[in-house]
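Excluded from the complex is one protein chain; the other protein chains are retained at their positions.
Here the chain labels run A, B and C in written order, and each chain numbers its own residues starting at 1.
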Amino acid sequence: MTSAGRAAKTRERCLMANEHWTWQTDQKIVSEAGAARGIQEELLRKMRAARWNRHECFAVRLAMEEAIVNAITHGNRYDTAKQVRIRCWLGPELVRIEVRDEGPGFDPADVPDPTDPERLQCPCGRGMMLMRHFMTRVEYDESGSTVVLEKRRAAGRAK
Amino acid sequence: MTSAGRAAKTRERCLMANEHWTWQTDQKIVSEAGAARGIQEELLRKMRAARWNRHECFAVRLAMEEAIVNAITHGNRYDTAKQVRIRCWLGPELVRIEVRDEGPGFDPADVPDPTDPERLQCPCGRGMMLMRHFMTRVEYDESGSTVVLEKRRAAGRAK
Amino acid sequence: MSEYRHIEVNEVGDVTVVRFRDRKLIEDIRIQELGHELFSLVDAENRDKLLLNFSQVEFLSSSALGKLITLDKKMKTAGGAIKLSNIRPEIFEVFTITRLDRLFDIRDDEADALAAF
Partner (left out) sequence: MSEYRHIEVNEVGDVTVVRFRDRKLIEDIRIQELGHELFSLVDAENRDKLLLNFSQVEFLSSSALGKLITLDKKMKTAGGAIKLSNIRPEIFEVFTITRLDRLFDIRDDEADALAAF
């Protein structure tokens, strides 16, 4: 691991330690459309129970869906011998989702902007932009086969 | 026009003057799928009559199709008030096709490589790569709304 | 008229009004079928004025956007028109962020959309 990689890991550990999680899960699914549906629904149920608002629930549902579909299709290329590992952490103020595939990875910097007028008519390439817009943090590891998504709860909500 | 643009125009004029054309056409079509079919078929008939080989005819058919579809869809965005101008020149050794739309243009350098493993599953973005592979020359003007395609006849053919 | 599993189809004058039966449009076999049903309105039934009413739709992901873009392309190739209506705020945000609000004609409600054809 490079020193930048190590520094990121350390920062990650500190961030994790400071958070107080009320629920978490760690599961592996096969690389098939819909295989993660149960985990996705469970996280959303927990969020609703903890009164995260409609927009926040929508955002997390969307970003998680995009990340998982990417892991199954682009990462593992539907290879049912490969798995996707999904980890979720839910705290009072933060939800964190990590999606890791067994694919070749990629460089997120190479992904073209889907809003370029020239690309507007192409039916794909919008998942990452949606994750970035709807989440507080979207980070890929060095290889590109693991993504971490975080959503911080709105500050001004009713207590 | 920039001086680079002027130089290109001059070079263009010289190239054109040196060629001896046996057939040419200059037509405008509305921005609808299939509207250029007649012109495409006519050029191919002329090429076959002049005994261009099967691979060369395939190449010209393919590149011309991709350029016209791009002009209609990405350039004029199916706006039937806009036209596509198609000019063809056929000589003993060279065929030249110019396709000009009334759209906003684009920068060909921005077009991502469709063979990147990550983009292999996207159903679009292969037209320009095919034009470039099958033709001898593919050149866009400064704005990107005009493309010139050329195919030079194989040297080693039977006379 | 065929029976559809994922959409509800009604005629209002010469416009075909489509409502979605699924509340969530996500990547799986059902969205493939949904795409198939939408495309058949253009490909097999030659309808040329489609109004997609999203009032039932609570969620959609980028795969659904892909289907809508392909539908739009088919419609433009066939010389027809599509309009969208009754899109709730979060989904509208999906359209604006991806700039698809420039590709699609999005109207507030069915009456507005019908009047715009």
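Note that in this section a residue touches a chain if its C-beta (ideal position, glycine included) is under 8 Å from a C-beta of that chain, and two chains touch if they have at least 3 such contacts.
All figures in this text were calculated on a predicted structure; none of them were measured in a lab.
Visitor: Quick check: which displayed chains does the absent chain contact?
Guide: Spelled out, the missing chain touches these shown chains: A, B, C.
Visitor: I'm checking contacts with the chain that's been left out. Which of B:75, B:103 or B:127 qualifies?
Guide: Final answer for the missing-chain contact: B:127.
Visitor: One chain is left out of this view; which of C:21, C:36 or C:88 touches it in the full complex?
Guide: C:36
Visitor: Write the list of chain C residues that the hidden chain touches.
Guide: Answer for chain C: residues 27-29, 32-33, 35-36, 39-40, 42-44, 70, 74, 77-78 touch the chain left out.
Visitor: Across the whole complex, list the residues on chain A that are touched by the chain not included here.
Guide: Answer for chain A: residues 32-33, 73, 78 touch the chain left out.
Visitor: For chain B, which residues lie in contact with the unshown chain of the complex?
Guide: Those residues of chain B that touch the unshown chain are 33-34, 37, 54-55, 58-59, 61-62, 65-66, 69, 114-115, 120-124, 126-127, 129-130, 133.
One rule holds for everything that comes next: only the chains that are shown with their structure count from here on.
Visitor: Considering only which chains touch which, label the overall pattern as line, ring, star, complete or other.
Guide: complete
Visitor: Looking at contacts between chains, which pair has the highest count of C-beta pairs?
Guide: Answer by contact count: the chains A-C.
Visitor: On a CA-centroid basis, which chain has its centre farthest from chain C's?
Guide: Here the answer is chain B, farthest from chain C.
Visitor: Averaging only over C-alpha atoms, locate the centres of chain A and chain B and give their separation in whole Å.
Guide: Chain A and chain B have C-alpha centres separated by 43 Å.
Visitor: Chain A to chain C: how many Å between their CA centres?
Guide: 28
Visitor: Counting only residues that touch at least two other chains, what does the list for chain A look like?
Guide: 121-124, in rising order.
Visitor: I need the residues of chain C touching at least two other chains; which ones are they?
Guide: Residues 73 of chain C touch two or more partner chains.
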